[in-house]
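All protein chains but one are shown at their positions in the complex.
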Amino acid sequence: MAEFKTYQVAAGWLESVAGALREAKVDVLVPCEEDGCVDLRSNQGLQALPQGYLNTVLPVKRVLMPASEVLLEYERQSSDITLASPQEPAPETVVIGCRPCDAAALEMLDAVFEWDYEDVPYAERRRRTTIVSFACTEAHPTCFCTSVGGSPHNSAGSDVLVYSKSDGGALMQVLTEKGAAFIGKLGPAAEPTDAGPPAPPDVPEKFDTKKIKAWLDENFESDFWVDVSLRCLGCGACSYVCPTCHCFDIVDESIWNRGQRRRNWDCCSFALFTKHASGHNPRPVQSARCRQRVMHKFKYFPERFGRVACVGCGRCVRTCGVGQGLVSILAAMDKK
Amino acid sequence: MSSYKQASEDASGWQPRIVAFLCNWCSYAGADLAGVSRFEYPTNVRIIRVPCSGRVDPMFVLKSFERGADMVLVSGCHPGDCHYTTGNYHARRKLLALREMMSFLGIDPRRFKMSWVSAAEGSKWSAVIRQITDEARSLGPFESFPTFTLQEVKK
Amino acid sequence: MTTVTSLTRSLREAAAQALTSGEAAVVIGYELNDGEAAAPAFVRAPEDAERLIFDESCFGNLAVYLAKEEVRRLGKLAIVVKGCDLRAINVLLRENVVSRDDLLLIGVRCSGVGRPALRKCSFCEVRDPEGCDTVVGDPPEPPPTDPGKRYAEIEAIEELSMEERWAYWQKQLGKCIRCYACRQVCPLCYCKRCIVEKSTPQWVETSPHLRGNIAWNIARGLHLTGRCVSCGECERVCPMKIPLGSLGDKMAKLVDEWYGFRSGMSADEKAPFTAWSPDDPEPGIL
Partner (left out) sequence: MNNQEVEVEEGRTLLDAARALSIEIPTLCHHRAVPPAGACRICVVEVKGGGRPGLVPACAYPAQEGLVIETDTERVLASRQMTLRLLLARCPDSEVLKELAERYNAEPLPLEQKDDKCIMCGLCVRVCREVIGPSATCFTGRGADRTVSTPYKMLSDVCIGCGACAFLCPTGAIDPAEFCTHPLEKIPNEFNCGQDFRTPIHVPFPQAVPNKPVIDKDNCIHFKTGKCGACKSICPAGAIDYDMEDETVEEKVGAIIVATGYEMIDPAVYEEYGYRRYPDVLTSMEFERMVSASGATDGRLLRPSNGKPPKSVVFLQCIGSREEKIGKPYSSKICCMYTAKHAVLYKHKVHDGQAFIFYMDIRSAGKNYEEFVRRVVKEKNVTYLRGRVAKVYPRGDKLVVRGADTLSGGQVEISAEMVVLAPAMIPSSGVRELAQTLRIGYDEHGFLSEAHPKLKPVETNTAGVFLAGACHSPKDIPDSVAQASAAAGKALGLVSHEQLTREPTIGVVNEQTCNGCFECKNVCAYGAIERKELRDRKGQLLAIVAHINEGLCQGCGACSVTCRSKSIEVQGFREDQLFAEINAVSR
């Protein structure tokens, strides 16, 4: 693997690179604020990024694994079925301004979607997407990346890691070939430098994943689950905003003999998630579903892929309407 | 499906598609009477017979739009004449609520019609259909609504 | 840590009393939380009543828990209700979701939640909950604005042209990711099977595309017409910040203007969609 350098750019770099990329028909996604809601959009006008935004509402996940995507279209005539791949291949995409935790989450999604066989739609997009993440300059009380082996400067999953400067300039740490290609678009504006990154903001550790794993191994059956899940309403908000949650549902939307097969986000908190056609539901109550979510992230996933399925972005905590969120549960376990 | 399309197209190409839900006792009989009385009306209306206008769920109307209807009509007995005494009163409340919500969302409420046509009003039926077909034609295809569409499947 | 107000203190006493006397097996109330909203608390022992608080951070409409299976398993429920939450409970009583006998209502006199106070609080008519078993707190000061402003927010939308409204809602509903937080947090969305979960036929497509989202929000809006008590929880918990409240308000305004009906004001009224009058308005019917 080649040696990658760190570069230095002056203010206005973003506009120029975005312009250059769009010239090359590349889809540029950056955080934009609308109705008090920061999200990744292919920002045409590209006004300056939202000031001091904590993170996007939805993680980068949604670029590579859209909330809903067409897998195929079909038409049936008597016995023979014609299949068709729906649309033109995923466009070249550059995501600028996501957070290291989101980028780090991509490695976990990669693990899932390339594990037993390659998930074509995901892999396609992954190959064509460059991730330019912005290192965090400050931490939110709900952040806990450090508790799950991450950090505000985590470079995992990113192609370029950007350390913004107060003057609008930035330090750019290239991490992959894609990253190098991205810097290439900046041309001479990007000068190599030996300057090191600034000190990361402090994110306190809130729990120890090893202790939690150990506890989970012992406590599949426990009143604890009922107690902590009483307030859970069973919506999918936490999973849908989670950078690592990747459960999906396959639906056919059809009219007569023609239809579309779609992959939509799904969530283990839904009662319907495990409901059988018979009406039987192996996870009949919310406590069982909450347990599943925790178990998956901190027991089953580690057992299969050797790392927890959580990057500590804190979205679940911030999003939950009833103050649930993983951290309180995990912290409680940690105390046990 | 394309075969039907051609059938409904005249020289000018596009023809409005109107889905009509008719109560069995009044409007359906009224439409039948229009037939036996030889009242003419446009062929753009596709009739679905229901026991009562009170059987028409707002979802039926919505689904018709999703499936590409340019206009939806629900027709029942005149107030006071419902075969089931109150079905059309319930229909009136629920379906007008739908229309109000459509309008609030900016979904053209003119696309959704209701009428009271009795079993004896064959002429009114044909008049209503002529009127709303003209309106549907002047409104043009209901493109603003996200209908169910597929790219042509490649063979 | 906020200082314990007299309201909170008397609330804790009421809760502890209910638990010690055995009138209730659990008190559903609010407790402190890192976020800006207090979290629901389920207090099962008198000494735990100290966890309970009541202040302007207590947005939540706890009535939603009355229909939750595992909560009901805990035994007889006592619940801390604001006047506005009580309206939802009235609907639940009417619809036989709970029976009044199985319920201990601890009402709190509320001067509005949120900093600044929520819109709904600025013209609240039910600051003093009626029909509770016990009510705590001092008589609240009257709301700053008059109830006439109730529908001011949606009237702004109604004034837009149809095309503008459509553009607005396409953008808003286009954001929906179908996490169903709105449904789950709604005290009145207690169906054993939501219409969106019915697949034969699939009236509402589950995919979060515009078509499915419009169907979903219209279906939900109509199912709540004449029932929604405008507690605003759906809008508060929506991760995509979709102004869902205005859909509910629109229909509330409709039934108010057409049928002189306001939901949840009492437990024995008939919902507009189950009532009728020969001379109901019928504009535009041919």
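Each chain gets a letter, A, B and C, in the order it is written, and its residues are counted from 1.
Keep in mind that, in the parts below, a contact is a pair of C-beta atoms (placed from the backbone, for glycine too) under 8 Å apart; a residue touches a chain by one contact, two chains touch by 3 or more.
Computed from a predicted model, the values in this text were never measured in an experiment.
The chain that is not displayed touches the following shown chains in the complete assembly: A, B, C. For chain C, the residues touching the chain absent from view are 95-97, 190-195, 198, 200-201, 203, 223, 270-271, 273-275. One chain is missing from the display, and on chain A it is touched by residues 255-256, 279.
By the touch rule set out above, chain B reaches the unshown chain at residues 1, 4-5, 17, 19, 25-26, 29, 32-33, 36, 46-48, 50-52, 54-57, 60, 63-64, 67-69, 77, 80-87, 90-91, 94, 118-121.
Assume only the chains that are shown with their structure count from here on.
Interchain contacts join each chain to each other chain, per the touch definition above.
A count of C-beta contacts for the chain pairs A-B and B-C puts B-C on top.
Taking each chain's centre as the average of its CA atoms, chain A and chain C sit 32 Å apart.
Rounded to whole angstrom units, the spacing between the C-alpha centres of chain B and chain C is 36.
Residue positions of chain A touching 2 or more other chains: 253. For chain C, residues that reach two or more other chains under the stated contact definition are 209.
Listing the residues of chain C that touch chain B in their complex gives 154, 157-158, 160, 162-170, 173, 195, 203-204, 209-211, 214-215, 218-219, 221-222, 225, 247, 250-251, 254-255, 259, 272-274, 276-278, 280-286.
The touching residues of chain A, counted against chain C in their complex, run 35-37, 57-58, 67-68, 141-142, 226, 229-231, 233-237, 239-241, 249, 251, 253, 262, 264-265, 267, 270, 272, 285-287, 317-324. Note for the complex: chain A touches chain B at residues 73-75, 82-84, 86-87, 253, 255-256, 258-260.
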